[in-house]
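Note that one protein chain of the assembly has been removed; the remaining protein chains are unaltered in position.
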Amino acid sequence: MSDALSDGGSDHDDSQEDVMTPVELIAKLEEAWLNEKFSPDLLENKSEIVECVMEQLTHMEANLQRVSKGDTKASVHRMEIDRIRFVLSSYLRSRLQKIEKFFPHVLEKEKSRADGDPSYLSPEEYAFAREYLANTETYLKAVALRHMPPNLQSVNMMKAVPEPCLDSFVFLRVKERQDNIMVEPETDDQREYVVDLEEGSQHLMRYRTIAPLVSTGAVQLI
Amino acid sequence: MFCEKSIELIRELQRMRDGQLPAFNEDAVRQVLEEMKALYEQNQGDVNEAKTEGKSELIPSIKLRHCCLLRNQRCVAAYLYDRLLRIRALRWEYGSVLPPNIRFHMCAEELQWFNQYKKSLANFMRSVGGEEGLDITQDMKPPKSLYIEVRCLKDHGEFEIDDGTIILLKKNSQHFLPRWKCEQLIRQGVLEHVLS
């Protein structure tokens, strides 16, 4: 169950897609949806999940075209399609909102990514983020910056737009046991300490502490 | 006092609730830009004087003006950017055609930004997950599999429900329909929810 797809962003091995059943695919989509909803930072893209789910939906819709109208079975399928499409849209919306909110940082992270590291943005998201940046820069320039003194005609977007706050607290459920997770002190008179995250347990802690565990799938944000 | 106008711009938006877009305050933006021009020119003069005549007593006022310039720039950028965020939200609320009373509050460049945003979003949605694409401005709320009883308030014509059946929405007719399918029609005043 250890992520047939989670490392798929960089790796196009068809045999990996084959091992995932539609049931697992939908479960993966729902995990990705909740993680993205609750994570303060943009997570790695799961375009392969998105594509597979879209394929499933398209395929099912095509089958339904052939079914007679008013059929009970068809109405059950349509209800399921509506549910899956909602999760998929909501997932993509959460990502797009974060891309818009943090666009200079998101683009910078993508640029400074080492070869072979998974890409944070899907190609469509990358195109969107670049257009958003260019559009916003053009706008600020046209309305105000070009009328300002020569030394003030640009704004450093990296400084101007807030970056994701990795110190935000998140709620999580543990899927794979983790030992010795370091908890940083909140105040000067506290000491750091370690906690064990047992399988099935739930916790409230800073996102920064457990961010790597979200991307490996060891914990689920809730 | 310097920077008064630029603070006024910030206050203007802070007074507004989220999602509201006041008229673009062209006048105040112009006044801030004029103040910046004046501050810059005074500084140019003083910098020259300080350099050529060694008047170091001019340096504090140069610094002060420079801080005001930075503050003005920051406030204007914040004003413009916050408006963009509000305009962005309008795309999600109203769709790609904005009501005229809202367009009326936008400056020409904002309309350009909005049009480009629409285009970027449309491109994104067209290219998501293969050929078909996905309109993610739909399905904002979880679907409900429940049905409700509705009465038709005016003739609306044919209407397709989730299982593909077509029904005729005629004035005064009553129907048992999936709730999420009728919500928009209820808002538009075509249907009313019959409470039993």
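The letters A and B name the chains in turn, as written, and every chain counts its residues from 1.
The working rule: contacts are C-beta pairs under 8 Å (C-beta built on N, C-alpha and C of every residue); 3 or more make two chains touch, one makes a residue touch a chain.
Basically, contacts and distances are computed from a predicted model.
The complex appears with one chain absent; UniProt names that chain "DNA replication complex GINS protein PSF2" among the candidates "Tetratricopeptide repeat protein SKI3", "DNA replication complex GINS protein PSF2", "Elongin-C" or "tRNA (guanine(10)-N(2))-methyltransferase".
Partner chains of the missing chain, restricted to those shown and counted over the full complex, are A, B. The omitted chain makes contact with chain B at the following residues, 10, 73-75, 77-78, 81-82, 141-143, 145-147.
Although one chain is not displayed, chain A still touches it through residues 22-23, 25-26, 37-38, 56-57, 60, 72-73, 76-77, 79-81, 83-84, 86, 90, 155, 159-162, 165, 167-171, 183-187, 190, 195, 201-206, 222.
We adopt the following convention: only the chains that are shown with their structure count from here on.
Note on chain placement: the centre of chain A and the centre of chain B lie 24 Å apart, centres being C-alpha means.
Those residues of chain A whose C-beta lies close enough to touch chain B in the complex are 47, 50-51, 53-55, 58, 64, 67, 69-72, 74-75, 78-79, 82-83, 85-86, 88-90, 92-93, 96, 100, 123-125, 127-128, 131-132, 135-136, 138-140, 142-145, 147-149, 152, 155, 160.
Interface of chain B with chain A (complex): residues 29, 33, 36-37, 40, 69-70, 73, 76-77, 80-81, 84, 88, 107, 109-110, 112-113, 116-117, 119-121, 123-124, 127-130, 132, 134-136, 138-143, 145, 162-166, 180.
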